[in-house]
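A single protein chain has been removed from this complex, and every other one stays in its place.
Order as written gives the chain letters A, B and C; numbering starts at 1 within each chain.
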Amino acid sequence: MAKMTMVEALNMALRQEMQQDDAVILLGQDIGRDGGVFRVTDGLFAEFGEERVVDTPLAESAIVGMSIGMAVYGLKPVCEIQFSGFAYQGFHQLENHAARMRWRSQGRLHVPMVMRAPYGGGVRALEHHSESREAYWAHTPGLKVIIPSGPRNARALLVSAIRDPDPVIFYEGKALYRAFREEVPEEEETLPIGKAQMVRSGDDLTMISYGAMLRPTLEAADDLRQKDGVTAEVIDLLTLSPLDTQLLVASVSKTGRAVIVHEAPRSFGAGAEIAARLMEEAFFILEAPIERVTGFDLIIPYFSREKSYIPGPARIAAAARRTLNS
Amino acid sequence: MAKMTMVEALNMALRQEMQQDDAVILLGQDIGRDGGVFRVTDGLFAEFGEERVVDTPLAESAIVGMSIGMAVYGLKPVCEIQFSGFAYQGFHQLENHAARMRWRSQGRLHVPMVMRAPYGGGVRALEHHSESREAYWAHTPGLKVIIPSGPRNARALLVSAIRDPDPVIFYEGKALYRAFREEVPEEEETLPIGKAQMVRSGDDLTMISYGAMLRPTLEAADDLRQKDGVTAEVIDLLTLSPLDTQLLVASVSKTGRAVIVHEAPRSFGAGAEIAARLMEEAFFILEAPIERVTGFDLIIPYFSREKSYIPGPARIAAAARRTLNS
Amino acid sequence: MGRKYLDPEIGVELLSILDEYGNLDAELEPQIGNDLHLKMYRAMLVGRRFDERMLDLQRQGRIGTFPPIKGQEAAQIGSVAALRDRDWLAPSFRETAAEIMRGRSLESILLYYNGYNEGTIIPDNQHDMPMSVPVSSQIIHAVGLGFAAKYRRTDEVVMTFFGDGGTSEGDFHEGLNFAAVYQTPVVFVCQNNQWAISIPLARQTRSRTIAQKALAYGMPGIQVDGNDILAVHLAAAEAVARARGGGGPTLLECVTYRIMMHTTADDPKKYRSEEDVERWKARDPLIRYRKYLVEKNILTTHRLSELDEEVEKEIRSAIDRAEEQMRYLGQPLDMFDHLYAELPAELRAQKEALARELDSGIGAKGGANHG
Partner (left out) sequence: MGRKYLDPEIGVELLSILDEYGNLDAELEPQIGNDLHLKMYRAMLVGRRFDERMLDLQRQGRIGTFPPIKGQEAAQIGSVAALRDRDWLAPSFRETAAEIMRGRSLESILLYYNGYNEGTIIPDNQHDMPMSVPVSSQIIHAVGLGFAAKYRRTDEVVMTFFGDGGTSEGDFHEGLNFAAVYQTPVVFVCQNNQWAISIPLARQTRSRTIAQKALAYGMPGIQVDGNDILAVHLAAAEAVARARGGGGPTLLECVTYRIMMHTTADDPKKYRSEEDVERWKARDPLIRYRKYLVEKNILTTHRLSELDEEVEKEIRSAIDRAEEQMRYLGQPLDMFDHLYAELPAELRAQKEALARELDSGIGAKGGANHG
């Protein structure tokens, strides 16, 4: 097993799927000769050529729309939107068509496409390059939303996403791309879409997070254990939609307390749905209000202030302590 | 006071604001000679001419984007998107610019625009003509989201929206356009943005709704009173963002129980945020899980099935009874 | 060094073979076999009569809102007649005649306009896409289909339709640009019927023709008399041949007219004059074609009246079959089918909740709502 960054792991997932299945085609801006602005497709143009690693003109609606046509034909397009903040130009193609084609055709036509996009802050980027708005897609019936938290699960989930018969939005935390390395097996590895993972078991409260927020959440859990002798059960959602309610409810039924952490704005964000479901399914077990630790209801500020916007371990731990003490 | 349909009331609001302020300009598809596909702008082209009632080519991004430019210049554009299901073509203009211009310019430039769009089902329309996805806008910092429930508050809120210094998404329930008439005063009437209304007071549970779902919610409340002798406090949100948490919490603090009703898909919808806030602010008062009565996590079916998709009084009352009996 | 301005007034000639007075340009007259002539005429006839019948049904409340196609039959039939079965069609919402020619059943159309999702089912052996309501959004799907067909080394061609109003959408621009860059085998057919609901072409764009928009993409463009099926078919056949031969995409503008209302919910009197409509009625593509077929002895007047009867019967029985099906179609629980390959847990729970509701009789308030 090689130690890989998330960029390398994603690159391996794409390469291996392309080697196995010539229906897998990549398209997007600068993914070819340039290898992608984050290098996720590095080397694939050289290996598979311009027919399968397709540099596109500068138009997101067309990138998504062309992927839909390819997918209906029977290919498995994986398109890259250079930054998730520019996916909205293709919003109507995703909502009007990618999410509906199977339904509209009564099962005749399928759209097995993946839309990859880097999301989130923390890399000192310019405006529109640091957004987290995964809730838009999660609220769109017909789409699935996957957000990995590290190299190994990113690779396994991307393979699963490519093989999934339905359209998948695959958000990659920029801050994770090169943040750390993990052992990633050369052999095929997949992960089930729609299943969360308990990454740390505990008894006193449940901490729920995903993507780039998992690590600060784990740091907060460590802090609680060390300073307060409190053990937190930490859940990594991995898939935001469909949501793995079962695992969340099972954990909270044990701990009676929950903190949800995400980088996206708080209001009408993913945390609200998670909190609502826990409240619905575990109401009589809950011992304290569920805490949401999230980005503020603001546009993420330019990078000199972004660290104060993005939840950090201290903010998360403080919220956990509030839950524990109420 | 004349008895008006919501279409007539909205028309009056536009006419009066245009008469008072020549900065108010309307633009959209077929709003001129045709008077709009729902006749909301009927007669305004004749009264104000093509410079102020602007028929546009068929391009939503340009309709929203041109409104932004007009607003920055100092006009007060009110654009109509023919159906909310076609607003996504302008999604990036709303998220990238309308919602950000004041912030981006550090308060120098403002975007006092209103985007009107008919939303929701129940009128036997074709695909994409019956959607309710208000949560997309509510999750977008920088926008305000207003959804009136009848002729009188529609008129007052549209006036407030036009005068508001920030961009407002104004969703009009198609099913309400001609459903009933209300007395609407000729004199100026406004309503504060961000304030909900208690439309019926009660003690046993709180029913929260907005837009076209208010009336079935009231019918359900009647049913509960008659059949179960239960009094429900019914709250009409009117503004979805910013949400009037205070009034909601006050009511639930009294009743201890809540049912939230909307037509939009359940998951990651507005009901989740409302439930989460009530859980956060009134946790120790809540006596039963908050019920969400919503559209299913599906694309609203073609009209032969839409009545089974859209929450009706019976479904709402049943949910209320579950809350009361748990 | 030096200067020269582009002349923005550049226009395109109209390709016309059989004009409204029945004059024929023998040199350009395409050699079309009688079978195809018959097939095209029959499809135009079905398209016309079915459209008229649907209007009655709509007025009687037996179907919902729909967009009539009267007057645009030649633009549609002449174009798709150039396709092979294995080719692809990516229609918008006003290609009823084209869809029928391609094999879509009349029942499915009636079911669709009566609010049944079952009305969009496409026969398995058919390559076509379901109609697309968001204006011009389907254009880009055609490019993706064409890219895939080329990638798979087939000689399949994709034809997509859109209106004059559709040329204003960003998707039109992005789609044609992608098609030209990748030289995908796509034929872009604009049914320029002069109106986008209440907006006339002159307020939709300032370009003198739609065909010239092809210049922006380095793509061939041609404008034809859309009510002249010979001209439409010739131009379409050339564009299809170019695409099939690896010559890339073409923009084909068919100049025609929307004789009826935009949809049955629309009232054209609010925005256009009757004279204009009358002038165009005189250019009726069906009558023009019929005259040609008779003069050429391809069809006898006797055969024509037989065809009228056949088509009447065909439509009547389709309506019967559709109304028969509506008795058992439209079960509420079916709405949970086909969103995903597999129903996620949350949706399963929602489906069960609806099932319970229906059993408990609460569902009574729901259910199909015809009429």
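Here is the rule we use: a contact is a pair of C-beta atoms (placed from the backbone, for glycine too) under 8 Å apart; a residue touches a chain by one contact, two chains touch by 3 or more.
Since the structure is predicted, the reported quantities are computational estimates derived from the model, not experimental observations.
> Among the chains present, which touch the one that was left out?
The chain that is not shown is in contact with A, B, C.
> Tell me which residue among B:20, B:246 or B:326 touches the hidden chain in the full complex.
Answer from the full complex: B:246 touches the omitted chain.
> Given that one chain is not shown, which residue among B:142, B:271 or B:313 touches it?
Result: among the candidates, B:142 touches the missing chain.
> Which residue, B:6, B:53 or B:72, contacts the hidden chain when the whole complex is considered?
Candidates B:6, B:53 or B:72; residue touching the omitted chain: B:72.
> Out of C:119, C:170 or C:226, point to the residue that touches the absent chain in the complete complex.
Touches the omitted chain: C:170.
> For chain C, which positions touch the chain that isn't shown here?
So the residues of chain C touching the unseen chain are 1-6, 8-10, 12-13, 15-17, 19, 23, 25, 28, 168-174, 177, 180-181, 203-208, 211-222.
> To test your reading of the contact rule: which positions on chain B touch the chain that is missing from view?
25, 51, 54, 56-57, 59, 61-62, 65-75, 77, 92-93, 96-97, 101-110, 141-142, 144, 165-166, 194, 242-243, 245-246
> So which bits of chain A touch the chain we can't see?
Touch set of chain A with respect to the missing chain: 29-30, 32-35, 37, 55, 57-59, 61-62, 85-86, 89, 124-129, 266-267, 296-299, 301-309, 312-315, 318.
In the analysis below, only the chains that are shown with their structure count from here on.
> In terms of CA centroid distance, which chain is the most far removed from chain A?
Between chain A and every other chain, the largest centroid distance is to C.
> How many angstrom lie between the CA centroids of chain A and chain C, rounded to a whole number?
About 40 Å, centre to centre.
> Going by the contact rule already set, what residues in chain A reach two or more other chains?
Residues 92, 96, 103-104, 141-142, 243 of chain A each touch two or more of the other chains.
> Could you list which residues of chain C touch at least two other chains?
Residues 117, 133-134, 170-171, 339, 346-347.
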